[in-house]
Every structure is written in C-alpha cells, then in structure tokens.
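So the structure is just underneath, and the comments pick up after that.
Removed from the display is one protein chain of the complex; every other protein chain stays in position.
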Amino acid sequence: MYEKMKARVNWPVTILLFIGLLTVAFPLYMTIVIAFKQPTEMTNSISGILSLPANWSLGNFAQAMELTDFWRSLGNSLLVTISTVVLCILLHALMGYAVGRNKAHSRFYNLVYLFIVSGMFVPFAILMMPLAKQTAEMHLDNWAGVIILYVVFYMPMNLLLYTGYLVNIPIALEEAARVDGASTWRTFWKIIFPIMKPMHATVAVITALAVWNDVMTPLIIMSGKGSNTLPLAQLTFQTQFGTNYNLAFASYLLALIPIIIFYVICQKHIINGVVNGAVK
Amino acid sequence: MKRKKAVSAVLAASMLAAVILPGCGSDEHEGKTEIEILQYKPEAAAYFDQVEEEFNATHDDIHLTISSPNDASTIMRTRFIREDYPDIIGIGGDINYSYYVDADILADVSDYPGLADVKESYIDILEALEITPKDGTYGVPYVANAAGILYNRDMFEEHGWEIPETWDELISLCEEIKAEGILPFYFGFRDTWTCLAPWNSLAVDLAPADTCQQVNAGTTTFSEEYVEVAEKCKELVSYGPEDPFAYGYNDACTAFARGEAAMYPIGSYAVPQILQVNPEMNIDSFVTPGNDDASKNTLNSGVDLMFAVTAACENKEAAYEVLDFLMDDENIQKYIDDQNAVPCKDGEFDLAPMLDGMLPYIESGNMTDYQDHYYPSEMAADALIQTYLINGDVGEFLSDFDSRWQRYNRDIIRAVQEYNEEHGIDE
Partner (left out) sequence: MKKVNDSKRTYMLITIPILALFVCFNTVPLIRGVIYSFTNFKGFGTYDFVGFRNYLDLFTDPRIGGSYMFTIKLAIVATILTNVISLILALGLNSKIKGKTFLRAAYFVPNVLGALVVGYIFQYFFTYILPGLGDALGINALSSSMLSNSKTAWIAIVIVCAWQSIAMNTIIYISGLQTVPEDVYEAGDLDGATGWKKFRYLTFPLIIPFFTINMVLCVKNFLMVFDQIMAMTKGGPEQSTESISYLIYNNGLSGGSFGYQSANAVVFFIVIVAISVAQMTISSKKEAQL
C-alpha cells in the first residue's frame, strides 16, 4: 500500500516547486557571484551585478576565513549552538509535557503556560541592560551565561511548539504504560519523548538557527571578552563608513554550510516521526 | 533507564563544556600595572595591535591591552552599566562624550602635560561639547576628520574646472558640469545618516557655531538660524541624481568611484570605501563654500578619536605614560597614513592627498565642529533632514526640528538654564 503511493510522483507540484525556487535561487546566485568577485568588479548596473566574476578564485574565502579566525569561531559557534539545542530539547520537552498535560484542567499550569509564553513578547532591548548587569553579578558573563540565556529566551516558543504537538498525541498511550506500573517520569522518557521526535527536530532546527545567527546575546553578555562566534567575527566586515561586501558574502556563504547540513539531517526526522512512532 | 542515563550524560557534558569553555585566562602580567584601552574604531584595529605590542616590548612596569571590538559602543554601554570601566576609552567627540562628561564617568586630564601639544581649536571643541561648563579637560583629542565635498581630480583637470570658493561659484560650477552632460553630485540618501554630510558642511558656514547651546539657553530657535542652511542644502540636492533617496551610501561611493558624478559631498571617511572600488582614483576635496564671502567659510572638522581616562582608572600616571606613547609623532603619523585622518597635535605631519584642498584651513585652524555632534541621536535629525529634502517644506521641517529638540533635550535644557541662573549668566 505505502509502496504504491510512494511510486506515484506528483509532477505538477514538483514542477511548480522548482519554478518557485527561483525566488531563492536568484538571491543565492547574487550572493555567490559577489562572494567570488573583487571589490573593483562592483558596479551599480544590472548587467554588472549579474555578470560572472572575472575569475573564480577562492581568495575571498581564504581571506574571509583568516579575518574571522574561521575555525576557532566556527568551533565556538558549534559548541554554543549544540549545547543550547541539547539543553533546549531536554528541558523544554519536559516542560512542554508537564504543562501541556495539565493546562487543560489546572489553573496553575495554565497560568504557568501563559506566563512563559508571554515571555516571548518581551522586547529584548528592555532586558539587555538589566541582563548585562545581572549576569555580571552572578559571574555568568561567559559562555555558560550565554547558553543559559538562550535556554530561557527560546523557552516560550519551544513550549508553544511542544504543547501544541502534545495535543495530537493520544493520552491513551501514556495511560497504558501507567497501568503497567511505569512512573510518570519513566513514561515520559520511554513513550512520550521518542514520539515527540519530529518536534525535537523542528525545535532543533529553529533553535539552532536562532542561536547560529545571534549577535546580540554574546555581545552583551561577554562584552568583547573571550573569543568570537562566527556572527560576532563577521561584524569585522562592516565598519561605520565601509563594508567589504565581497569578503562578507564569502564569509556568510561559509557560515551557511553547517546549518544547512544540520537542517537536512533534522528534516528527515521531522518527516519520519509520528506516523512510524504510532504504528510501532 | 538507559535513555535516561544517556540523557543525563549529554546534559552533564554540555553543562561542563559551558563551564570549562571560558576558563582559559592567564595571569602572566603579575606585578605590572594593567592599563586597558577600549576604543571604538575597529577599522584601526591593526594599528592599535601594533601599538600595544610595541608599548609592551618597551615597558617593563606597565602592561597595556587595547581592544578594538566591533560594535564598541554597545560594549561600552554594557560595561558601564556593570561599572566595569576600562582605564582609557577611545571615543569620538559627539554627544556621547557630552553625556559621559556629565555623568562623571571621565576624569579631568588637565594635568596631562601632553595636552600642551594639542591644537587649541580641538580642545575648544571638546569644551563646547560639555553640557554645562565644567572645570577641567576630559579628553585628549587624537585625530580629527573633515567633511566637505570630495571631487574627482582627474575629471576636474580634464575639463579645466576650478575649485569654487563662494556659493555662486559652486552653483555656476554645477551648471557648467551639468551642461557637459555629467552629473555634478551623487547622494546616497537612502542611508539616512548621509543627509547630514552636506547639511553639516553648510551649517558650519551659515549658522553660528554655538547654535545648539543658544537654543538650549533659550535665546534663539532653529527656525531662525537654519533657514539658509536648509534652502542651500535643497539646492545642492537638485544637482544630484534624479531620485537620491533610492541610493544608499555604498551605491553613492560606487557611483562616484566609477566616475558617474564629478563630486560627492561627504566626509574624508568615505575615501577608503571609494578606493576599494577604484583603487586608482585621484580624489581631492574642498571646503563647502556656503557663503558668498569666501573669508566666512570654514572647514567642517570634529574630533574623530580622543582618549579619555575614566574616573575609575586607578593609576593615572601609568595611563599618562600610555597616552605619551600614543601621542608620539611617529605613531600619530602611522595612524593618519592608515586612516586618512587629520592629526589634532601640533607639528609637521604628512597628510593624505585627498585632504590637499583643505590644507589651508587645517593649517590655519579655521575649523568648526559638526553641528550634529550636539544633536542627540534619538531625535533623528538625519531623518528629519531626509523628510525635508523629499517634501521640500522648510517651515514645517524647522518647526519639527525645534519641537523635537525641545522634547529630546528637556533634561539638558533644564540643566543649562539652571546653570545659567545660578551663575547669573543673563541671556
């Protein structure tokens, strides 16, 4: 049955999707072309911007890597992103479970839910200065502080996602486990956590992306001490009165690769989730 | 159960990583006096790295650290709120300096001997920036920048155009250029801040240097002082591209570099961006001639970088030693070669060729600070100017300017007027 359905490719949709891809391909083409060009090749004409670079040298990429101390910054970015994503998945899934399973019948949990979700709407600008002060007082003006803050910042959105997902997971699954004598804690890790896999993948992608591109939090918390993440290092290409777009674009293209790979890995799990889980 | 263990292992590992990561500082400079400079020009980071290295190699008792981070202004703010002050900060002479002086963040450096070598006009500029007059000097001006009109020297020579010295000459030059089918000016007003470049260089010619202080004291209004500035600014823009608000700063730099316009009213700071596109370009500049009487014109120049010792600095002697090193002629020359800057120190320096046209003004000290150094950034004077240049209504523009000034400067105005009353300054 499944085999048969998979075999039938929906060509009209495929073709439409490839046509729609132009909206992505065109900006990406510009980015790539600019990343390979020299500043002297930059013009203000349409033909100029669309033309291919005079030569496809990797010089811009090499220079961009040197200026951003690429491997080190990449390492920092990876470490911060991975730690945050792991912590977010574990803590937010737990929280989503505890709140999601209770908010319908408990005032307290419903309040907690609304309280945390509304935290999403606090303008970051109002938190910046107080947080800069508070993290310093708590000796958290370091990577640990940055990671903790990320876990807090993305909690509202992830809680929203996890509780939303939980609605579609039949409560009967847990009840069956409980009848077998499993504790709630155990039921969560044994039954619910694995079933949430597609949502873990979604949360991982969204959180990773937000952390990967974030400049403000490390800038404010670390205040220039310690080494850079990639986006912090990339600020180097922009000064008040000048920007080297060619180097910057090369650097942004490099920073794009890890997160795309991560997404491709995760998106497989977004797909193969609940249906399989429920069937097993 | 297995899963739970795996989960806690990952949790522990990531926590551990988070804790270990920052723990790699070192204390190899024990016994030395630590001096830290935080300066706001990341584009000069290479120069300051070199200064740091040379200073530490030649000094046994002091260890100097200079950081030139990206987005230094945010970093300064967050460090100030933590009361974690660097010993010396490198900042520009604008309203932030006024705020810092007013907030007692900076120390009086009038006992620093090196100040004697700094051109009087730049010390006066800093003095004027103080919200209410305060005894002492709170910064050591290092370098200045200058704004006027950049021009394509080769193009001018080719067509035999002369550098204008009065407003009429400038307008007839524009007509002449236009007649030859060349665009006189390029503008990049989509980047709102660039509207301030022609504005400032006209304002120094046409409005009193202390306009803002006078408004704060309540003796005049912008509606009275800025009419001519606004009208002439509008006239300049009419010699630019058809829709100057479509283009950004970078577009304008590229267009000027590609010879699409003969002149570009902007500061000397734009030169590196222009040369990036056309490294061979022969650029020079001249002072914007706002007046019909050439002798009334003045160069638009302000303190681009100064060093201010913070009040929290524990060892002023050591800080002065660092300042001495920075103020060394050789180092200043290196800086101005690197950044096309104008030195604030008296003495013989070689200036970049694009400043040739401004040299007489620089040498004679005929210069006036940017008016926008007194504008609080939150009033968005640049956006007001952009709005005016689009809709062209002088009256509305200046009354908006006045009312917004009153709104955003309320505390400053009150402080100024209280000060004036206390000190019996009758205006």
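The letters A and B name the chains in turn, as written, and every chain counts its residues from 1.
Convention: contacts are C-beta pairs under 8 Å (C-beta built on N, C-alpha and C of every residue); 3 or more make two chains touch, one makes a residue touch a chain.
If you're wondering where the values come from, they're calculated on a predicted model, not measured in any experiment.
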Missing chain: touched chains present in the view: A, B
Contact partner of the left-out chain, one of A:F36, A:F61 or A:Y165: A:Y165
Contacts of chain B with the absent chain, listed as residue ranges: 73-74, 77, 80-81, 95-96, 99-100, 102-105, 189-193, 243, 245-248, 251, 376-378, 380, 383, 386-387, 390-391, 407-408, 411
Touching residues (missing chain, whole complex) on chain A: 2, 5-6, 8-11, 13-14, 16-18, 20-21, 23-25, 27-28, 30-31, 34, 44-46, 49, 91, 94-95, 97-99, 101-102, 109, 112, 114, 116-123, 125-131, 133-134, 148-149, 151-153, 155, 157, 160-161, 164-165, 167-168, 178, 183-185, 198-199, 201-202, 205-206, 209, 212-213, 231, 234, 237-238, 243, 245, 248-249, 252, 255-256, 259-260, 263-264, 267-268, 270-271, 273-275, 278
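As a convention for this text, only the chains that are shown with their structure count from here on.
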CA centroid of chain A to CA centroid of chain B, Å: 37
Chain B-touching residues of chain A, taken from the complex the two chains share: 39-40, 42-44, 76, 79, 82-83, 86-87, 90, 128-129, 132-133, 136, 141-144, 147-148, 186, 189-190, 193, 215, 219-220, 223-224, 226, 232, 235-236, 238-245
Touch list for chain B against partner chain A, complex: 1, 3-4, 7, 10-11, 14-15, 17-19, 21-22, 38, 41-43, 67, 69-72, 74-75, 77-79, 81-82, 84, 247, 250-251, 254-255, 258, 260, 267, 269-270, 272-273, 276-279
